[in-house]
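What follows is one structure encoded as structure tokens, with my remarks underneath.
Heads up, one of the protein chains got dropped from this complex, but the rest are sitting where they should.
Here the chain labels run A, B and C in written order, and each chain numbers its own residues starting at 1.
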Amino acid sequence: MTGLNKIKSISEAVAIVPDGAHLALSGFTIARNATAGAHELIRQNKKDLTLSQCIGGMDVDLLVGAGLVKRYIYGGGSLDRFGPLLNINRAIEQATIEVDEFSGLSMAMRFMGGSLGLPCIPIQSLLGSDLLESLLKKEKPEVKVTECPFSREKMVLLKTLQPDFAFIHVQKADCEGNAIINGPRWDEDAAKAADKIVIIADEIIPTELTPYLVEEVRIPACRVDIVVHQPYGAHPTSLYGSYDYDYDHLTEYVASARTEQGMDEYLDRYVRETGNFSAYLEKVGGLNKMISLKADPLKKY
Amino acid sequence: MTGLNKIKSISEAVAIVPDGAHLALSGFTIARNATAGAHELIRQNKKDLTLSQCIGGMDVDLLVGAGLVKRYIYGGGSLDRFGPLLNINRAIEQATIEVDEFSGLSMAMRFMGGSLGLPCIPIQSLLGSDLLESLLKKEKPEVKVTECPFSREKMVLLKTLQPDFAFIHVQKADCEGNAIINGPRWDEDAAKAADKIVIIADEIIPTELTPYLVEEVRIPACRVDIVVHQPYGAHPTSLYGSYDYDYDHLTEYVASARTEQGMDEYLDRYVRETGNFSAYLEKVGGLNKMISLKADPLKKY
Amino acid sequence: MSEHNFTMGEIMAAAGSKELLDGQNVVVGIGLPQIAAILAQNTHAPNLCMINEQGVIDPSPVDPAMGMADPRMWYKAKHFNSFIGTLGSILHRGKVDVGFLGALEVDQYGNLNSTLAATSSNSFRHFTGSGGGNDIASLAKNIIIIMRHDKRKLQASVQFNTSPGYIGEGNLRGKVGLKGGGPSRIITDKAVMGFDKKSGRMKLLSIHPGVELDDIIENTGFKLLMGSQVPETRAPTEEELHLLRKVIDPTGIYI
Partner (left out) sequence: MSEHNFTMGEIMAAAGSKELLDGQNVVVGIGLPQIAAILAQNTHAPNLCMINEQGVIDPSPVDPAMGMADPRMWYKAKHFNSFIGTLGSILHRGKVDVGFLGALEVDQYGNLNSTLAATSSNSFRHFTGSGGGNDIASLAKNIIIIMRHDKRKLQASVQFNTSPGYIGEGNLRGKVGLKGGGPSRIITDKAVMGFDKKSGRMKLLSIHPGVELDDIIENTGFKLLMGSQVPETRAPTEEELHLLRKVIDPTGIYI
């Protein structure tokens, strides 16, 4: 029944994020990154952000490289065979960010618990590892080794995560915010854990169509605060069923990110000096490039 | 890649259930009940079963009416406007079954925790209620009032549930067990909580088709042990997108269930004296009845 | 009541509708709650989102249904999920503004019984139980109770507290750890009631046109708080009556 139009521009969406906020981005290595969201956060020069993510993606690597991040809570990550998350690794090595390093499932459980409004949730991995030891040594540990009062099994109680904002790139959404994610959905619980959800959709579908695609809707409008329309907004990462990753650009990114200076030049060239994401898309090859990345309708890449 | 054919008859599937087993059935009041599964459990006269269900359905009401159930763990229920769960209510009133009465969400959380292999999971409803008081008074309570070690909030820690078997009626499945559920999925976590999953599918799809319907697959084959093909197997309850509930038969059921004798006659007539589910379908009206219940492709009922 | 151009069902639907604000997330049951929510959508709250606990979000039903499990209630839904996807990641996450509940019994603190009723000193009848009721009562920001005004249903204390209101004298919700706001309104066929948040006791807010105060006192099993002047409940507008009769419930099945 509802027909609220929640569509805003990416700059309006990012403008609501205060310095110091806790954000979750949708990226997972080189897939479905919230690149358009990350670029705009850099353009608006947000400060002292906390970022959380199951597995690191290029979107957060960009933010760390741009110096926006104070703390990063994640479960490890890379850019797959393109290379490591060079900015994140460098920032950890130089202690320029605070890092909370978990496993993939423990991050997912922290988000899932947060999405359910639970203050804590148990898990039975992490036990016996140095990941756990490091987390227990923190000033305010967000993990606690305990035992189940029923089975007496050992378990780790995890403090759940509720980011202030989630920026989630998806294939399709209607203007109310009903969001379709095709393919794996590593970020669904992080989205639902957040207090405010910003959906960045490659394609906006008419709300009349939503009931016919209902089985693909993963995040309901009633949890979504803002919808942004940004075609190719996950570039240079892939969007399953829509477009492939940009091999050339990812290769260029990793080469640039090897040094701080190279990263700074990359950010100047592709983010700071482009006033908006459309200008970025032009700079990386425009229409011809995007046509070349178009997914095969059967293979989905 | 896999091509394991897990298809068995409903009688073969039910034959693996030992007396005293803990079962979860897919029913929710008058929707998507595991009727064919319940009938066969009655025909094979299983004893001392424990049943668990988020919200009670006609399938468990049948089992309770047939005297198969020793303990029922549930979150309340009815047959919607057709009437109460008369057999279940009577058994509770006469203390012929042991009952653990929760809320809908606390049951869902117990199943979800069980599906994740967690021994316990917190919730913040139930507090301050007589549901909680009754559960705490049990000889071996499966709830415990505690507080979050991080936020110091009060919470109820729930022992999770892992039924031995789940009998889940679905719209479609392939022969490996990839199961499609359309519409709401109140039973998805109960299914995944179970040690062995029996999928009862109204329709078997070729495995080659599964990748094209992947966004609708809710239970992956790698968790499924047996697939049963039973058209109209949820009758007289509805199967979203396939067929409507049978108003006449549900009315007759509720009228029969008002007395123990009436229920016994119902079970004789429709279950015990019909050797199999096909004979039951003939008895309730056969092909003409089933055609009359066929769902409108747009309305889905 | 014959002098009025509306039924008690209609004034209850209108009173329920009035409590809902645009953009809110509302957990509804079948019948009057659903009618009230659809009326609100058709008047002042077009962006109200209806949530059915078993995993159905924002449907647009067009046919009368036999209950929440009737697929007629799921028509044109925009999201399907499970209890976890509704009562978990919306309700328990603190994102449900209003939950509508009914009950066998409600007491002076707004506690709800939907589980059992004694028939003698050592026997009882068992009813529907909680469903999502306990969860909604525990966790929604506001609870609206819609029920028949009957002394047997409005007792000083419930026989079984299925879904807590303010629990006991002095509003004990915080003490037991409940995060939701508790009951805000009780809408009956005679009156609209609220609660004194300090004591947690039920308070008469307005009386439906044509109903006498004595009638309410006589049909309430405990002492209702009330101001010196109790206003009359707002009658449904012509627009509301038109919508209820011609658009929302043309066959008169619910009201």
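Rule of thumb we're sticking to: a residue touches a chain if its C-beta (ideal position, glycine included) is under 8 Å from a C-beta of that chain, and two chains touch if they have at least 3 such contacts.
Everything quoted here is computed from the prediction, not taken from an experiment.
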- Query: The complex has one chain that is not drawn here; which of the drawn chains does it touch?
  - Reply: A, B
- Note on the structure: Touching the hidden chain, out of A:Asp19, A:Asp48 or A:Glu153, is A:Glu153
- Task: Could you tell me which of A:Ser106, A:Gln230 or A:Ser256 touches the chain that is not displayed?
- Result: A:Ser106
- Hidden partner chain, residues of chain A it touches: 28-31, 54-56, 74-78, 80-82, 84, 88-89, 92-93, 101-109, 112, 123-131, 153-155, 182-189, 238, 240, 244-245, 247, 295, 299-301
- Please identify, in ascending order, the residues of chain B that touch the omitted chain? 1-4, 115-118, 174, 176, 178, 192, 207, 210-211, 214-215, 217, 220-223
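Going forward, only the chains that are shown with their structure count from here on.
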- Note on the structure: Greatest Cα-centre separation from chain B belongs to chain A
- Item | Selected pair, greater C-beta contact count between A-C and B-C | B-C
- Rounded to the nearest Å, the gap between Cα centres of chain B and chain C is 29
- Message: Need the CA-centroid distance for the pair chain A / chain C, whole Å please.
- Response: 40
- Item | In chain C, residues with contacts to at least two other chains | 80-81, 84, 88, 92, 139, 179
- Message: Give me the residue numbers in chain A that touch at least two other chains, ranges are fine.
- Response: 116-118, 215
